[in-house]
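Sending over a structure as structure tokens; questions will come in a sec.
Removed from the display is one protein chain of the complex; every other protein chain stays in position.
A, B and C label the chains in the order they appear, each numbered from 1.
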Amino acid sequence: MIIHVTHDAKESEIQTLVSNIENAGFRAHRSDGERRTIIGLIGDTSRVDENDFKKYSIVKSVFRIQSPYKKANRRFHEDDSVIDIDGVKVGGSHFMVCAGPCSVENEDDTVELAKALKDAGANTLRGGAFKPRTSPYSFQGLGIEGLRILNTAKEETGLPIVSELMGTEHIDEFVEMVDVIQVGARNMSNFDLLKALGQTDKPVLLKRGMSATIQEWLMSAEYIMAGGNDNVIFCERGIRTFETATRNTLDLQAVPVIQKESHLPIVIDPSHAAGTRYVIPSMAKAATVSGANGLQIEVHQDPENAWSDGQQCLTPAEFKDLMQHINILAEMEGKTITNETIVQK
Amino acid sequence: MIIHVTHDAKESEIQTLVSNIENAGFRAHRSDGERRTIIGLIGDTSRVDENDFKKYSIVKSVFRIQSPYKKANRRFHEDDSVIDIDGVKVGGSHFMVCAGPCSVENEDDTVELAKALKDAGANTLRGGAFKPRTSPYSFQGLGIEGLRILNTAKEETGLPIVSELMGTEHIDEFVEMVDVIQVGARNMSNFDLLKALGQTDKPVLLKRGMSATIQEWLMSAEYIMAGGNDNVIFCERGIRTFETATRNTLDLQAVPVIQKESHLPIVIDPSHAAGTRYVIPSMAKAATVSGANGLQIEVHQDPENAWSDGQQCLTPAEFKDLMQHINILAEMEGKTITNETIVQK
Amino acid sequence: MIIHVTHDAKESEIQTLVSNIENAGFRAHRSDGERRTIIGLIGDTSRVDENDFKKYSIVKSVFRIQSPYKKANRRFHEDDSVIDIDGVKVGGSHFMVCAGPCSVENEDDTVELAKALKDAGANTLRGGAFKPRTSPYSFQGLGIEGLRILNTAKEETGLPIVSELMGTEHIDEFVEMVDVIQVGARNMSNFDLLKALGQTDKPVLLKRGMSATIQEWLMSAEYIMAGGNDNVIFCERGIRTFETATRNTLDLQAVPVIQKESHLPIVIDPSHAAGTRYVIPSMAKAATVSGANGLQIEVHQDPENAWSDGQQCLTPAEFKDLMQHINILAEMEGKTITNETIVQK
Partner (left out) sequence: MIIHVTHDAKESEIQTLVSNIENAGFRAHRSDGERRTIIGLIGDTSRVDENDFKKYSIVKSVFRIQSPYKKANRRFHEDDSVIDIDGVKVGGSHFMVCAGPCSVENEDDTVELAKALKDAGANTLRGGAFKPRTSPYSFQGLGIEGLRILNTAKEETGLPIVSELMGTEHIDEFVEMVDVIQVGARNMSNFDLLKALGQTDKPVLLKRGMSATIQEWLMSAEYIMAGGNDNVIFCERGIRTFETATRNTLDLQAVPVIQKESHLPIVIDPSHAAGTRYVIPSMAKAATVSGANGLQIEVHQDPENAWSDGQQCLTPAEFKDLMQHINILAEMEGKTITNETIVQK
């Protein structure tokens, strides 16, 4: 960490700052120029907040050299993390294809859809049981009954289940009933929830907040890992910008950036980014050759009658067509779509 | 709500859409032009989601005419809401001045500061007990002990207490121990928390999410009000943009916009928007003449030794100077800073 | 265009509005509900500005149904436009690979680099002669001498030339000396320049402004086409968002959106979006499978000694490696990288 002291700071103020740096356990490397003083902190600054020094009135700016995340940092864990989702792997050369409806609606449709998705090449099943909706008057999901239906679909297909948890209240049921707990974009900085998930060993699919920087996203992963749970999967689903032609702007550059900074896998959700059907296939293909570790795609048998987000659902036939491209592109990227352990019933 | 049908839609598809609109309880007003068909929905569409129609493949776009919020909507509640915070009023002509430290650190300093703030003209006391911090390694707040200290300060000064609740776990303690429950920017769309707050009758200070549109913010208020709690106070604290000279961009235009759309009060937090001390006084003054219903400002006796966010804290002396301007400007705006019921000890 | 009249409008005010609509040559389709009046404009509204109606105090909102662009609109030109760049085609199934240095520095290096790029598979040569630089103290380009050097490189390789024009002053030299005139992101809304380019028949590579919506970008193309020049190629190079890990956020979703709305080709510049070398190859590949009509990539023999933007230049060897992937992916997408007419010397 490097501290830039204002040119009119008094010597006594600088010395107070230096003392405080040393009392905090660092060495202070001071460099006085003609017009400014620079102080370098020597030691492990990964856990230091820049604001702890910006608060001094003589400090003009603070530059961070060492990243504020350790457990999520590739520098301290060179190899790609591979996460095991009840037998399906994601990370490194293992590619996750997670598909399913926005909301679980009923058992028959869910089971039928899960079979079609598996046949098309999906290796995990997503389905919303608790739904974060902008309006309190919209359908809020089937709740625990939704999780039960997803489990029936898993029994029939072997597909592990991914579902979103919105708060700490139902965490025990989720640990018991799902294979991956999804944290939605709106909850990426719900630190109470992240801490609670850190106390489990369940894989967590951590969606990027709509206005979260990549560094903040890494810090949210760090929250989960700091609690002892290393099974974090990043999921980019579009960020909020001024552009309104699509719901959000898909930041595919996050793939090479995350893979440089972290050992954790990153998957792409083109459905929520686009918010409209026709944009999804090209972005799913683009994500695959960008080096992403997987995809999450919304599929519904009858999008025009879906209970939520039908405008961004592919049909099973469209998904199957898309998967023919994804299979080829993933293989060209050296990726395997593992589903060997999935029980055929 | 107005639905724009694509020019190549088949008649049978349009009729299916019209039937579904009618089955949902609306009248469909269809207008066929040479090159396009427009369908107007007649009835109360406030609770209808645009996406419920965007999901049809023949629908090109959907325009909302009626706002999706009812209880927060000024149209159905013309007069300004005035909210009572244990005797201190906010809304209409009543101006809230909420000040205090970012984090509560200890009893002596908190009580001393509360006295100074009251003398300077504050009528409510803020203080963080549970702190949302970007890093899991940063100080996370004193927890319930912080609330206890705030109550001691209230006993000494009569100042009602504002403190942030981060999840549903501690809601009962907050209802008992604070006068206004603050929902932080990161939790503005934590719908589980909003629903839980809707079940209480405690005033809620609802901070705007960093990337929340004003309409989404109104919908978060609607969540709380839909549960039966009408005591919602908006708090603008800066939105995330590309500009990095300040931490966030303070959107003061939100004041006239919110006051046009809603009857609920709106207060401004210049401290978090700026993220740096020198920007705060001018923005506090600007907020006051913009018509805002109050201010929330961070103050600390010794910002350079604050445990969090010292870089954006005023000293008590700076706050007192600022209040001399705020008192005059608020009065010019026809506002009263009520603190008559505050017990002098 | 649909006009939403405020609920408290007087009948006489509505009638004035209706008269004005009719005087402007449209039919007004009025629909009175219980609580609001909606007026539809019937006729060709493509050239009408929404603000022409927003200015009425009784108008609450205006919704656009018909797009404000005609010549750039796919609806009136169903087939993909294919643009001829001195023998190299772009658009439809023709894929453009444009590579070269940020700034032209000298003749020998430029010729040598052009040969290497051609061997690697590029079919057009980019090179900056007039450089838009943030600082007035930075190198501003070789000017006309730069164009002369590019022409020498073209003589040696046959590669058509792409170079940026910053204002109307040098337009005649550009028409004479380059094959594609590039309009930079900062000039996307420099309407004087767009109008002047509309008077030529030279292909124009129109970069997206850093904060331009896709609709504004289409309108800038419309400016050029309104003057009579249909040879417009869109180039996405990243938009400005809050994310700082990359210089800009590459909006690949613009590819399917532009291709749905317009018949004009769109190419992707991953170099400027990333602003850093390691992100470029994965995004170039992603762009290719997203359906884009080409790429623009910065290459320099010795990036560490480039006079500008070396941090985002590939070496010729890295570019050659990348092209092996691009060739395969483009072919899978049904695209041809035409360079048959390029003279071998």
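Operating definition for what follows: a residue touches a chain if its C-beta (ideal position, glycine included) is under 8 Å from a C-beta of that chain, and two chains touch if they have at least 3 such contacts.
If you're wondering where the values come from, they're calculated on a predicted model, not measured in any experiment.
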item	value
Touching residue (missing chain; options B:42, B:144 or B:329)	B:329
Residue touching the undisplayed chain, where the options are B:274, B:297 or B:323	B:274
Candidate in contact with the missing chain, chosen from C:32, C:119 or C:192	C:192
Contact with the hidden chain (one of A:71, A:240, A:285 or A:300)	A:240
Residue among B:65, B:206, B:224 or B:283 that touches the chain left out of view	B:283
Residues belonging to chain B that touch the chain removed from view	211, 213-215, 239, 241-246, 249-257, 260, 273-274, 278-279, 282-283, 285-291, 328-329, 332
For chain A, residues in touch with the removed chain	2, 4, 7, 29, 31, 33, 36, 38, 40, 42, 61, 63, 65-66, 75, 240-242, 244
Contact footprint on chain C, counting only the chain that is left out	46-47, 49, 51-52, 54-57, 68, 132-138, 166-169, 186-187, 189-193, 195, 209-211, 216, 219, 222-223, 226-227, 240, 276-277, 303-304, 306, 308-311, 313
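One rule holds for everything that comes next: only the chains that are shown with their structure count from here on.
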item	value
By mean Cα position, the chain sitting nearest the middle	A
Relative to chain B, chain with the most remote C-alpha centre	C
Between chain B and chain A, distance of the C-alpha-averaged centres to the nearest whole Å	27
Rounded Å distance between chain B and chain C, as computed from the means of their C-alpha atoms	40
Multi-chain contact sites of chain A, meaning residues that touch two or more partners	211
